[in-house]
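Heads up, one of the protein chains got dropped from this complex, but the rest are sitting where they should.
Naming follows writing order (A and B), and every chain is counted from residue 1.
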Amino acid sequence: MHARRALLYMPGDDRRKIEKAASLAGPGRQPQGGVDCLCMDLEDGTALNRKAEARAVIAAAMRELDFGNSERCIRINSIGSGLEHEDLAAALAARPDTIIVPKVENAAQLTAVSAQIEAYELANSLPLGGIRLLAGVETARGILNLKEIASADKRLEALIFGGEDFAASIGAVRSPEAIELLYARQALLTACAANALQAIDIVCIDFRNPEIVRAEAEFGARLGFSGKQIIHPAQIEPVQTAFTPSDEAIAYARRVAETFEAHQREGRGAYALDGKMIDLPLLKNAQKVLERARAAGKL
Amino acid sequence: MHARRALLYMPGDDRRKIEKAASLAGPGRQPQGGVDCLCMDLEDGTALNRKAEARAVIAAAMRELDFGNSERCIRINSIGSGLEHEDLAAALAARPDTIIVPKVENAAQLTAVSAQIEAYELANSLPLGGIRLLAGVETARGILNLKEIASADKRLEALIFGGEDFAASIGAVRSPEAIELLYARQALLTACAANALQAIDIVCIDFRNPEIVRAEAEFGARLGFSGKQIIHPAQIEPVQTAFTPSDEAIAYARRVAETFEAHQREGRGAYALDGKMIDLPLLKNAQKVLERARAAGKL
Partner (left out) sequence: MHARRALLYMPGDDRRKIEKAASLAGPGRQPQGGVDCLCMDLEDGTALNRKAEARAVIAAAMRELDFGNSERCIRINSIGSGLEHEDLAAALAARPDTIIVPKVENAAQLTAVSAQIEAYELANSLPLGGIRLLAGVETARGILNLKEIASADKRLEALIFGGEDFAASIGAVRSPEAIELLYARQALLTACAANALQAIDIVCIDFRNPEIVRAEAEFGARLGFSGKQIIHPAQIEPVQTAFTPSDEAIAYARRVAETFEAHQREGRGAYALDGKMIDLPLLKNAQKVLERARAAGKL
């Protein structure tokens, strides 16, 4: 699975910002190593009367720019907005790595999008299942239906929690401590972990102060998130650092993964490592650590 | 939907307290504008050997007193208490605006009450669906079944969270910070928002200190609650103020509602306002704000 420590949004109709983001893309381009995911946004980042323009700008950018190793995501408008069909057709034609569906409220919305992606893959002789799905969960109804959403589709690799939209959805007021979001964030983390999905945390709106976003990212990482949405290039370094595992964590995860495989070959489901029983949940945790390490160029 | 910033309980068998509450009712009667909801209580507020007396006192009070614009609610005893059938018959005969069912634990309890209300409406040629339902959720089982309870019945307009009863139900000790209630409160808020229900917060038992109830009400409002249960007239002002939207919030909500309607007529599901995408969840949020504003006499 592609690592997604930072997921940077760009307005879909802004060629200049997309070029700037492409210049930040891919490991090795920057001292700190590029951004994991770039998202060209057809939803909130693009005004309604600019949707058609944005679809064209994205198509051209995807043809003409080099995004290096960064994941190339396109966010379409929500199911039921009336825009999603044209968005998805344009997005698929641009051959993205990943489609992001915002404000997902039930499993059927995801399986419908996935079926349309599959039809596109078949019609264009693309590898089946090659295009991935990420789902924004940012309404009360989405949180209520997390269990079915998280297990809706094989193409689904991450849930993205939208803090501002969720607060609006329940009528809450956003605070720095985000106590108003705690239940929803932890419900989402649990549903993600149960389905081996990544969990991508809220945007930090204050992008001028890197220490605020760093602290928020570190707290998100401690809660269990694997990454964070960002809205400015200055947020890349603090966020990706916060979601990068330490050398010790990586070394331990490698030993778990290697020894687990060896024991599986012997037909044993569980075994001891440093006096601690290793079983499937711990292997999955180790695999998450290794994924994050790979994205950071540490493996 | 009737706004319910403050929901004041009165013992069902105490004519003097009901008269006092009536004198506080309705916007305009008080400098601060009356109480949104009055609840004559047949449950915990009335001793068991006073239930029959309370039914008679309520019937007389409903005939004789003027409650102005305040919502006239009657709380019956919980389903399974053995008292609920006589309570409901007496309550309906008194022609209340709203029936409150406490300690609701599953959807069937609400649909059964709703069916009895419908039978009463039919038999008395009342407008079908005119009598509303509010449900108290205040046990572990109720919280476990929130999803089905919140979508149980069209008559249902709000869930009421009972903090003391819930703490007893899970064996928790109540604290001022109420960390022991956080999960249940936020689960209830989420289920309410997903079903366009109001969410009514815990009672503040310390009614002698208005600053304590004010702080608790402001925290509840920030979490997303639309109102709060109260047990003393001194709590009306701080609670209703805390749940009253600001002038700026009202102005913005009006623009959302007006522009949404206009765009709907053009067949568009989403559009931009001040550079922010407006869709259905945000419209619902705006509608909540406007409801609260209306109750405060600000619209």
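Keep in mind that, in the parts below, a contact is a pair of C-beta atoms (placed from the backbone, for glycine too) under 8 Å apart; a residue touches a chain by one contact, two chains touch by 3 or more.
This is a predicted model, so every value here is computed, not measured.
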item	value
Contact with the hidden chain (one of A:Lys17, A:Arg50 or A:Lys147)	A:Lys147
Of B:His2, B:Arg15 or B:Lys103, the residue in touch with the unshown chain	B:Lys103
Which residue of A:Arg75, A:Lys103, A:Arg141 or A:Lys288 touches the chain not shown here	A:Lys288
Touch with the omitted chain, as defined above, among A:Leu65, A:Leu182 or A:Ala257	A:Leu182
Residues of chain B (touch criterion as defined above) contacting the omitted chain	43-44, 47-49, 77-78, 80-83, 103, 139-141, 143-144, 165, 167-173, 175, 179-180, 182-184
Absent chain, residues of chain A that touch it	147, 182-183, 186-187, 189-194, 221-226, 267-272, 275-277, 279-282, 284-285, 288-289
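Quick note on the criterion: only the chains that are shown with their structure count from here on.
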item	value
Centroid distance [mean C-alpha coordinates] between chain B and chain A, Å	39
